[in-house]
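The complex appears here minus one protein chain, its other protein chains still in place.
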Amino acid sequence: MPGIEQSGTARDAAAPAAWRPGAAGPLRDPAPLLPDTAPVRVIGTPAAAGADPETARLLHRSLVRGRRFNEQATALARQGRLAVYPSSTGQEACQAVAAAVLRPGDWLFPTYRDTLAVHLRGVPAAQALALLRGGEHGGWDPRRWRTAPLCTPLATHLPHAVGLAHAARLRGDDVVALALVGDGGTSEGDFHEALTFAGVLRAPVVFLVQNNQFAISVPLARQNAAPSIAHKAVGYGVAGRLVDGNDVLAAHQVVGDAVARARGGAGPVLVEAVTYRIDPHTNADDPRRYRSDAERTAWRAHDPVGLAEDHLRAAGLLDEETAAAAAGAAERTAAEQRAAFPDTPPPGSPEDLFTHVYARPTAQLREQAAAARAGAAAAPREVPA
Amino acid sequence: MPGIEQSGTARDAAAPAAWRPGAAGPLRDPAPLLPDTAPVRVIGTPAAAGADPETARLLHRSLVRGRRFNEQATALARQGRLAVYPSSTGQEACQAVAAAVLRPGDWLFPTYRDTLAVHLRGVPAAQALALLRGGEHGGWDPRRWRTAPLCTPLATHLPHAVGLAHAARLRGDDVVALALVGDGGTSEGDFHEALTFAGVLRAPVVFLVQNNQFAISVPLARQNAAPSIAHKAVGYGVAGRLVDGNDVLAAHQVVGDAVARARGGAGPVLVEAVTYRIDPHTNADDPRRYRSDAERTAWRAHDPVGLAEDHLRAAGLLDEETAAAAAGAAERTAAEQRAAFPDTPPPGSPEDLFTHVYARPTAQLREQAAAARAGAAAAPREVPA
Amino acid sequence: MTTLKDTGAPPGTAENSAPLPRPAATPMARALNQALRDAMSADASVHVLGEDVGALGGVFRVTDGLAAEFGEDRCTDTPLAEAGILGTAVGMAMYGLRPVVEMQFDAFAYPAFEQVVSHVAKMRNRTRGALPLPLVVRMPYGGGIGGVEHHSDSSEAYYMATPGLHVVTPATVADAYGLLRAAIASDDPVVFLEPKRLYWSKDAWDPEEPDAVPPIGRAVVRRPGRDATLLTYGPSLPVCMAAAEEAVRADGWDLEVVDLRSLVPFDDETVCASVRRTGRAVVVHESSGFGGPGAEIAARVTERCFHHLAAPVLRVTGFDVPYPPPLLEHHHLPGAERVLDAVARLQWEQG
Partner (left out) sequence: MTTLKDTGAPPGTAENSAPLPRPAATPMARALNQALRDAMSADASVHVLGEDVGALGGVFRVTDGLAAEFGEDRCTDTPLAEAGILGTAVGMAMYGLRPVVEMQFDAFAYPAFEQVVSHVAKMRNRTRGALPLPLVVRMPYGGGIGGVEHHSDSSEAYYMATPGLHVVTPATVADAYGLLRAAIASDDPVVFLEPKRLYWSKDAWDPEEPDAVPPIGRAVVRRPGRDATLLTYGPSLPVCMAAAEEAVRADGWDLEVVDLRSLVPFDDETVCASVRRTGRAVVVHESSGFGGPGAEIAARVTERCFHHLAAPVLRVTGFDVPYPPPLLEHHHLPGAERVLDAVARLQWEQG
């Protein structure tokens, strides 16, 4: 556990050399922690030639499935078969990569927008979308899938990822935690505190910021004034990386490297993936109030599915069979979604409110559960003298 | 109000060029926001020759007064005449500079450790130390002194400084806010949120981090893993500056420049002043548990008062008159402190608990005040039928 | 626009085929919007800030059009950081502005809790009146809108337990306007809780001549009655009104309904007068029962009216569980049936 030992050592030498009075030693060199001046790209660059064909095919298939997943879920929300759906259309490359770079023993920490990543990690659609259906708050067994519940309060799951990664390392387990967060979420105090802890503990955690340009209606330029979100990393002694989040090969490479780095004990990484939310914030949102069609159209031309197809086509990998297999997988996914969310949801039982509040319901909750069953006031009756 | 307009404009061009699909434009250049690789120093360097003699003399006098202020307040705490005293011994240069760089119309946002800066700004000792005496929570009229109350919950006053600076600029007033914070305080979420807002609003605010190496017992290396605290600035689009906080001329120059920059509309600055807390955290602390005498001794040799004297001596400015004037001012300060805090504090009235909770006490508080006067239970009596 | 009110022509004539001159049915969200607009027009120091309050007009559209009308400096989209928003507002108030903060949902105000408790509630007291904080924190609260996790909390108990705040919540369109104007005019910080599920409920209300409403700190009897008092506020007021109608019909009970409006300061006078008159009371709210608002209300009513009470003050509340998912929330929310069940337990046999 090198990170822990490092901080232990640091206590004795209470401050790095540069801080000592009269010391002339240089600071830790910030350069390796700073991102490149432009997002890393692979597709359409010379680097594309080096991409592994099998990986490219698999990622493409995930993108096609992902796009269909988003469309189907949006349709289900429109039909009232989901309570709400925050679509990741346009961000499928980030979603696919988040699922692809992790080993089964690693942990994923998704937000409300990341049901697709959760599903691509293996969680059945019925479970991945259960919270958004409205019948429960969770959906799957987090330990079984090593996937935390969808997190709605922004950035609050980031310290969880740090703590889990730290705990795994204390136990000597080979586990990396990958936490997703939006551009808006990086403004929250919990982002800062998680990055601070990750840096000090050198926890094996990767933060993947899906910078989709908007926090609901608020554009990035109103969110922070940094050169890039990836530049925040240096302030935590964490490596910052900037990647084109619509270029699935670039994202796969950068996020994959970050996970490998964390796994190898070299410390946490903050990756900013530049992407765009094509759909409204959720089906209830009206994006015409805050952004132009022209902007959306421009990003449409830089679509992750399209880019991946360009690559496959250029590399001679998009034969009919590949295309058909991808389309077939996508339709099976959509069918799974439709089957999982029939018109009429099963009636929930009032018991459900009380069962899991504590390990064992308190006397008061047993009383209240009985009242709920009876549709009665929970008001207690006085015991006669 | 260029900052505000800047963000207004930014909404239309929803994202900077670099983020647009296919855009090749470079990011905003982070270099001007990054600090130097070593703290700026003046005393003992060629730059010292250029220092203004009058400024050097005034700062030196503040340091001597400041040292005496800390000693006297510590003695008062030992005698029980203050409830507690968090000394700034060793940090007098930062305290003196914070007071010196501000114009009367600017605002200072101090922490619990910054009573000296408050006093040097002009607030009488009786008011500056009133909270630490234990008779009240405040001490002075913040609007009269344009100095916020001492802030104890770490970093929570930083967004106040941003909001005040922003409000002043909206009003068209020439006001800079200078907010003090410790190295430990920079880990709090409120630090992050304040810097984020400052960057986006381009508020005329300067954050001065007194990095005194410890947050109570926790050394900097356990606090964050950044190359320096000043490196955090780039993540907010804020300028980061690193200075030797014991070198009063360097600190005066760097913090003074920062204030001028903010005043000029060029945006906020985060200054890290490297210093050392010579005394215990407060009079109740036992620093032997967490740091060595050797370390303290090493820093003693880099003492701000001593360094300033070195400079004055080298520049031929430390004549007997200057030394005597400084010592005299220091003794007057100490006498003011002693007079302000006699052995027996004046008895507080229970009324004091209720008067300022609301603009007008509620009916309930009037009832409770009456009960407190009577030493009675606040329990209401039932009004007979 | 007085024209709507009186065209000069008799109603129903050809010259006046519009419906009878009466205020149009206005949704609560619209009245809140009007209150902000009018306050901003009346006082240049009033500033609105929060997440998505600008171009979008807020997720509930309560700030609709304000940025366009008053500019982005008066109605400002902030970064996504609630402690930063409220802390910035505190600084603005320290400089003499009157900020009105929108929290997107009350559960997303929790990151700002330290600012609320340690500063907003205490700044005036800390500075012995020198630094009042005339700011308003608007928070949509409560359930019943099919919101997923964290979108249906009722967090008023936390603010009630924090001395130094006013805690206000409208249940009618007129109060939405009148109380928000009063909150903005107040020199004390006000937590202004907006019942989400009443945002689109409508009352006849004239934006040009809004009804005067009683000030912050006064409760109002919404329905007089003789047999027992229902004490409620915000989203539960319509529930209690419905229960009262049903009670007459089904059981012959004549229930008085008191709308508290202001949880802090609390109107002991109006509440106790009602309970002394009826001798029985039920407190109704959505918030969980244990340690919830009803605890204080029941306790203080009992302290003050004990010998007038024929039965203990009962509480009908949300259960002591995390707010349930949308498909189960109807089990959680107090409805008229549960209210009437509690009324039935008020030991009538002994009355």
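All chains are identified by letter, namely A, B and C, in their written order; residue positions are counted from 1 within each chain.
Simple rule for what comes next: a contact is a pair of C-beta atoms (placed from the backbone, for glycine too) under 8 Å apart; a residue touches a chain by one contact, two chains touch by 3 or more.
Bear in mind that the values here come from a model prediction, so they are computed numbers and not experimental data.
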Margin query: What shown chains come into contact with the chain that's not displayed?
Written below: A, B, C
Note to self: So one chain is hidden, and I want to know which residue out of B:Ala126, B:Ala266 or B:Ala372 touches that hidden chain in the complete assembly.
What the structure shows: B:Ala372
Notebook entry, point to check: Among the options C:Gly96, C:Gly129, C:Gly146 or C:Pro163, which residue touches the chain absent from this view?
Noted result: C:Pro163
Checklist line | Which of A:Arg28, A:Arg61 or A:His160 contacts the chain that the document leaves out | finding: A:His160
Note to self: One chain is left out of this view; which of A:His137, A:Arg222 or A:His302 touches it in the full complex?
What the structure shows: A:His137
Check: Which residues does chain C use to touch the chain missing from this display?
Finding: 83, 107, 110-111, 113-114, 117-118, 121-122, 125-126, 149-150, 157-158, 160-161, 163-164, 264, 266, 288, 290-296, 298-300, 302-304, 306, 309, 311-315, 319-322
Next item on the list: Write the list of chain B residues that the hidden chain touches.
Entry: 83-84, 112, 131-137, 152-154, 184-185, 187-190, 215-218, 222-224, 286, 289-290, 345, 348, 350, 352-354, 357, 364-365, 368, 372, 375-379, 381-382
Notebook entry, point to check: Mind pulling the chain A residues that touch the left-out chain?
Noted result: 1, 4, 7-8, 11, 136-138, 141-144, 148-149, 153, 156, 158-168, 170-171, 177, 189-190, 192-194, 196-197, 200-201, 355-359, 362-364, 379-380, 382-385
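The rule is simple: only the chains that are shown with their structure count from here on.
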Checklist line | Chain at maximum distance from chain C, centres defined as averaged CA atoms | finding: B
Next item on the list: Express in whole angstrom the distance between the two chain centres, defined as the mean CA positions of chain A and chain B.
Entry: 38
Next item on the list: Could you grab the centroid distance between chain A and chain C? Build each centroid from C-alpha atoms only and quote it in angstrom.
Entry: 36
Notebook entry, point to check: Using the touch rule from the top of the page, what residues of chain A touch 2 or more other chains?
Noted result: 187-190, 222-224, 290
Checklist line | Set of chain C residues in contact with two or more other chains | finding: 54-55, 78-79, 81, 83-84, 111
